[in-house]
Every structure is written in C-alpha cells, then in structure tokens.
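Excluded from the complex is one protein chain; the other protein chains are retained at their positions.
Entry: chain A
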Amino acid sequence: MTGTPLIELVDLAAAYGQVQALKPTSLTVAEGEFVTVLGPNGAGKSTMLRAAMRLTPASGRVRFRGRDITRLSTHGRAREGIILVQEGRGLFGQMSVRENLILGAYTIAAGESVEARLEEVFRLFPRLKERFGQTASSLSGGEQQMLAIGRALMAKPKLLMLDEPSLGLAPRVAAEILDTLGTLNRDGLGILLVEQKAPQALRLAKRVYVLSLGGIVAELAASEVGSHHDLSRFYLH
C-alpha cells in the first residue's frame, strides 16, 4: 500500500446474537486508492461495511486519516466524509430525484453551492437530469443505482464505500456504473468496493481483499488475482 491510510479497520468484529458474522478483520484503504473486497454471499462483506459505519454493533477500532473515530456516530462518520452506498441503494422512494440529491448534500457546509454539486453529478450521470422531477421509486434499477451513487457524491465524500452496486443490474448498466467509479477514482476519490464477482472491478482496483466465512483469507494486488488459480476461477469467470 502506498500513501497515507484514508481508513483503517482494525480487528473489526461483529456478531448477530450467537452468530459471528465478522471475525476480527483488519483492512486499509489509502488516499485515492481503489480497493475491492470479494467474497461469496454470507462472507460478512456487508456486515463489515455496516460495522465500519456503526450501523451494526462491533468491536475493534476504526481510524480515518489517522484519527480514531470508533466512538463516532453513523452520521458523524458521514460528516467526516465516509459515505456508504448500501446494498438495496437506500433511496427515499417517495421523494423525487431532486430531493434525494439535495439530501445527499446535507453535510456540505453552508455557502457551498448545491447547484454546482448537482451539475457535477449530472455530468457523470446525465440520465438523472432527465429524471429530475420523478420519484426515486419510479426509476429503473440502473437509474436507482446511479441516483444512489450520485446522492453519495453530493456529500463530497473522501471515501466512497459501495456494497454490491452491480447486484441485479444488466451487465451493460453495471459496466457503465463501474466505469464511472473508475473515473471518480482517477480524480482522486478513495473507493472501497464490495462485490461477489466482478472482473471489471478487479481491473479498476489496486488491491483486493478476499473475505470468506466472516474473515479475510487473502490480501493481494488486483493484478495477481488472474494468476491465482482458485481466485481466478471464482471471481473472474
């Protein structure tokens, strides 16, 4: 890993009752780095992201830009610049695209132009501009995912975490969304992407963590996945 750690998860562990969903797990993302976490269904990927945002009670520590934020609330972490796009998108379905986007800018300082943020989001996802007045629930799956990511970008995040953004989308739409994530990363945004299978995500990522049965079983450079027989078989095809 190069550069200053943007986020560090240190021995993060979570349980649902007696079931240990996430064993003590450590992970880092550097400033401007694109990291992908791969793992099958039930591996603990979503639990890890939820624990990182304090949506799920967890032990361990979370540091952001060197500062311990373990005791910080979920909304406090968002204010620090960590934005999670949840699996299922978490949109406000009865609100319009416009209202969803404006709510995304909830944390940006007074005086900063929401309009400028909107234009930036429309540049990345022109379709959202066409759907501006529609309710979020009336959008197609791909458009909803664009809205979820666009809304996250309204907050000017320093780290964008995404939980299986390609789930349920047509391959072409998923590829379009991942391309956009690549663009954002090239512009300097740190990205932590969780996916079950994502050959394209691996092309974008610098490093990969493999999660299985609630714990990290491998950490390697994305370029090494292809040469690893088992990983290549599970995650590239």
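Here, a contact is a pair of C-beta atoms (placed from the backbone, for glycine too) under 8 Å apart; a residue touches a chain by one contact, two chains touch by 3 or more; residues count from 1.
Basically, contacts and distances are computed from a predicted model.
Participant: For the chain that's not shown, choose its UniProt protein name out of "Branched-chain amino acid ABC transporter permease", "Polyvinylalcohol dehydrogenase", "RNA polymerase, sigma subunit, ECF family" or "Acyl carrier protein".
Facilitator: "Branched-chain amino acid ABC transporter permease"
Participant: So which of A:K23, A:R65, A:R98 or A:R127 would be touching the chain we can't see?
Facilitator: A:R98
Participant: Looking at the full complex, which residue from A:L27, A:A78 or A:L118 touches the chain that isn't shown here?
Facilitator: Here the residue in touch with the unshown chain is A:A78.
Participant: Check the options A:I7, A:M53 or A:V208 and report the residue that touches the missing chain.
Facilitator: Considering all chains, including the one not shown, the answer is A:M53.
Participant: What does the interface between chain A and the hidden chain look like in terms of residue numbers?
Facilitator: 53, 55, 73-75, 78-79, 83-84, 86, 90-96, 98-99, 102-104, 106-107, 133-135, 151, 155
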